[in-house]
Structure formats: structure tokens, C-alpha cells
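Here is the structure we will look at.
All protein chains of the complex are present and in place, except for one that has been dropped.
== chain A ==
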């Protein structure tokens, strides 16, 4: 069943960047870790705070997708399958171009999510370390897209950095990172002795210490597929909201039956991804809520892009929402 199939260049770019630069967009470690500068977090400790750069990189991924999509209006990405590298060189997609098209306010917002998550955990009494500019992206996309050979060698590099922290537990902000560490790494790395937790779980355990949140908005929860189905975390989100005194609505499809945000095939089928996202936004808006809360960077970005211009609904990450309690 071996077929000669050339992959679309957008996959090649992502793959190459992860392997060579430790994140899908070839950003510098110092940039990805800039959010933590003032926190002066230690590099080692029992609990490792892991961002994987995922929130920070979100606006740049969207920019990449837009660039790729507009390269060929007719047939979108697949027409570029042949000679991927040449085409990339010719059309000159480069980091500078991508960065220039990202709005400062988006960059600041997504950068601040990691910061807010760290503050929340600190306020809840967690002590943790952070690998800073050495932190590498988990490689979830390599695994997701089928780059098994690249993933094998890349995982070794990631595991080395994780081990330098001497941590016993890793807390992941993104369910995608948690999933790949929990289910894929143990198969690839002989010695992968970490307990993998998500931000949501850590908050849930100390939810009674969270300050109450006075929200004028009506909240609805969007369960992320990975969190609800693979990691089986759904009730915890509800418990947390209850703890901070925020009533919430439920979409028809919730918890294990949640509807995907469309994010996963954004790189190859941006149009379909967008339609799927819009439909999920509709499902969530049908509840009458005006604030959609999610707990996954890709859901956050996909749902936002799926909103129509006239949509008044706000979409926030749970991290941003909980941080409001500490700002008040």
C-alpha cells in the first residue's frame, strides 16, 4: 500500500520548522518565552510549566494559513504539492513576511495568555519552573500529520529539555501537548518518567481558592475534543465555573459529544475548517450566551475565525476568564 504522494508545502514548512527550529513557525526561543521575562521563573523544580509556545504562536499560524491560501486562489493548497521546497523558495514565504502581517494587539493578547496562566497557578499556590527560551514545541503536529520518522528523533530532543528541569510533573496549557506527552511520548521515549497534567486539572484541584468572578455576560462552555474525549476532562470545567460563582449554559452538543471547532484541518482545508468553525459558533450561540469559553489554543483561534463580522459574542480562553478574578 505504498503510494508516491507528495505532501502539500504548508506541511513541509511546518515540519521543517519544528524539526529545525523547535516550533512550527521558526520563531526564536527568546520571542516565544518573552511573556515570562518579568516573572523570573526558575529553570528547575518539581512542577514544570509547559506552554509549548502554542498560545504565543497562534496569530502567526493564522497568518501562515492566510498566506498559503492566497498563493493560489483556485485550487488552494493542493495545487502546490509538487516540488514543495522550490515553490516556497520562489514565492519567498519567510518569517518576516508572516510576522509583519500579525496585528500587535493579537500578538499581545495571545502572549499574555501564557502569562495569565502562570499567575493563576502561582496565586493558587503552585510553585513551578519553566524552560524559558529552551522550551521546545511538543511536536503534536508532527504526530498529528503523520511525520512519524521526524517525530521519533524530535521527541528525543524535547524529552532532553524536559528532563533538564528535573520535574516530576508537567503541566500543559494546551490539551494537544498533554495528549502527545501522555499517549505518544511513552511509546517513543524509553525513559519518560513524567506525570502529565493539564492547566485545567491543576486549577480544578484548588478551585476553592479562586476568587469569585462577577461577569455580566452569559457564559457557554465549548469543550475541546482532545480535552473531553482523549483526556476525559469535562466536568472539571463546570466545577471551576461553579466555584467562581459563574452560571453557565450548555450547548446541545457538549462534553463527550462536543462538536469539533474545525481547527485540525485548517492547514490543508482552510475553507472547510472555517465552515465547521462557523457552525460550531452557531451551535454555541443558539444557547443565547454572549461569552464562549474554551480551554484549548486551537479551539480559541478556530472559533474566533469562525465568527461572522456581525457576531457580538466574545470568545475567551478559560485562562483569560479566570484571570479576571485576580484583576478585580
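As a convention for this text, a residue touches a chain if its C-beta (ideal position, glycine included) is under 8 Å from a C-beta of that chain, and two chains touch if they have at least 3 such contacts; residues count from 1.
To be clear about the criterion, contacts and distances are computed from a predicted model.
Between the names "ABC transporter permease", "Carnitine transport ATP-binding protein OpuCA", "Putative L-lactate dehydrogenase, subunit LutB" or "Cytochrome C oxidase subunit IV family protein", the one given in UniProt for the chain missing from this structure view is "Putative L-lactate dehydrogenase, subunit LutB".
Considering the whole complex, the residue from A:38, A:149 or A:310 that touches the absent chain is A:149. Remark: the residues of chain A touching the chain excluded from display are 1-7, 74-79, 81-82, 143-149, 225, 229-230, 256-260, 262-265, 268-269, 271-272, 275-276, 279-280.
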